[in-house]
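Quick notes on the structure that follows.
What you see is the complex with one protein chain gone and the rest in place.
We call the chains A and B, going by the order they appear; numbering starts again at 1 in every chain.
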Amino acid sequence: MTSRRQFLALAGGALAAPAAMAQLDPNIAVKRRVALQNAIRKVVGEAELKTGKVKLEIPPLIDNGNAVPLTVTVDSPMTAAEHVKAIHVLTEKNPQPFVLAAHLGPRAGAARIATRARIADTGQVIAIAELSDGSFWSHTVSVIVTLSACLEDGLI
Amino acid sequence: MKLAALALWAACAGALAGEIPLAERRSGYDEMSRETRAMQDDDTTNPALFTVLDGEALWNRKDGEQSCAGCHGDATASMKGVAARYPRMAGGKLINLEQRINACRVEHQRAPSFAYESKELLALTTYVARQSRGLPIAIEADAATRPHLDAGRKLYEQRLGQLNLSCSQCHDDNWGKSLAGSPIPQGQATGYPIYRLEWQGMGSLERRLRNCMIGLRAEPYAYGAPEMVEVELYLMWRARGMKLETPAVRP
Partner (left out) sequence: MAARVVVNVPPSAKRGEVIEIKTLASHVMETGFRHAQTGELIPRDIITQFICLYNGVEIFRAELFPAVAANPLITFTTVATESGTLEFKWTGDNGYTATQSAVITVS
């Protein structure tokens, strides 16, 4: 949900608990981008994050951010000598950046995973593949999230 | 004589001002992205799958004196085409599928009725409606249903709420355009109960109508209210000829 929507919801009369007050933070966009960068650092460590080999398939215009189908495919022979060890999916505008971490290996046969994610708002989604040789590859997609026009609880 | 003939023609033709002709009727499915459609089409990954399975389990579970299966046997045979004909008249009263299921529970199973929008009622309704998937919606206007149909249409065309909008203004006059970034569908009730991504769960047509009424800042009708069932009847009649998609996935 957007910070605008949350602000209006809270202003609408709900008691603002301390955690809720944090969501009125005007620096929230900056903080979440920093959180994403920190999360990427956590996954990749000191290695260079290269672009390529990874294909993140996600609708560019999302019907509803509550369930966004996505598929990550990595170009790899998936042999014992050369394979994908892990696939990480992260996103920019969520309250916390991690979506899923999948641990594969040569027995996977192919490096392909699919799931449905929650993407809170328009922004970037990034898939990172960790290869057996210690390198990290990524694909970033910018998505637009459309919000429902009318909510059931009446809070905008 | 001429006037009578004209009235007869008007009654039989069924076409109403602003109504969408059958050839132009579009399901909400058509407004969804390729990926969301795939969620609905793949039975193994449709998020409504659990509700269908729960419905099947409830169908076979003895409640009170017997199970649904005790009278109706295999639902894939006995329930085929049923949901496509609801709402309908029963004992002089217009009822929807949920009310029919509850009436069966109370009268024939001697079991308590399920609450509206309860997990159990949604599961059974979905399971029953699923057996009509792919069949054309078959609501006919006859002498008994005509007054209810007219009442439902009247409410559909009536401005409601603080926003002072009628269903018809969006869904008949402005379908295909966008409301705050979301495409406005025709609002054809072809897939209920649906898994709505916004709800992150299943819901009935009445839940969807209440959702819209709240959006208009109107006081929503209670579940099972006669006015709601009349609008349901009108909506199903409006979608007649279109294929049932239950369980549909919608944004």
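Simple rule for what comes next: a residue touches a chain if its C-beta (ideal position, glycine included) is under 8 Å from a C-beta of that chain, and two chains touch if they have at least 3 such contacts.
None of the values given here were measured: they were computed from a predicted structure.
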item: Option touching the unshown chain, where A:A29, A:L49, A:A108 or A:L151 are the choices; value: A:A108
item: Selected residue (touches chain absent from view) among B:R37, B:H72 or B:K119; value: B:K119
item: Per the touch definition above, residue among B:G161, B:G201 or B:G224 touching the missing chain; value: B:G201
item: Where the unshown chain meets subunit A, residue by residue; value: 10, 14-17, 19-20, 66-69, 71, 91, 94-96, 98-105, 107-110, 112-119, 153
item: Positions on subunit B contacted by the hidden chain, ascending; value: 44-45, 47, 49-50, 53-54, 57-58, 119-120, 123, 200-201
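Note that only the chains that are shown with their structure count from here on.
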item: Rounded Å distance between subunit A and subunit B, as computed from the means of their C-alpha atoms; value: 35
item: Of subunit B, residues touching subunit A in the complex; value: 32-36, 38-39, 47, 179-182, 197-200, 207, 210-212, 214-217, 251
item: Subunit B contact footprint on subunit A (complex, rising order); value: 58-59, 61-64, 66-69, 116, 146-154
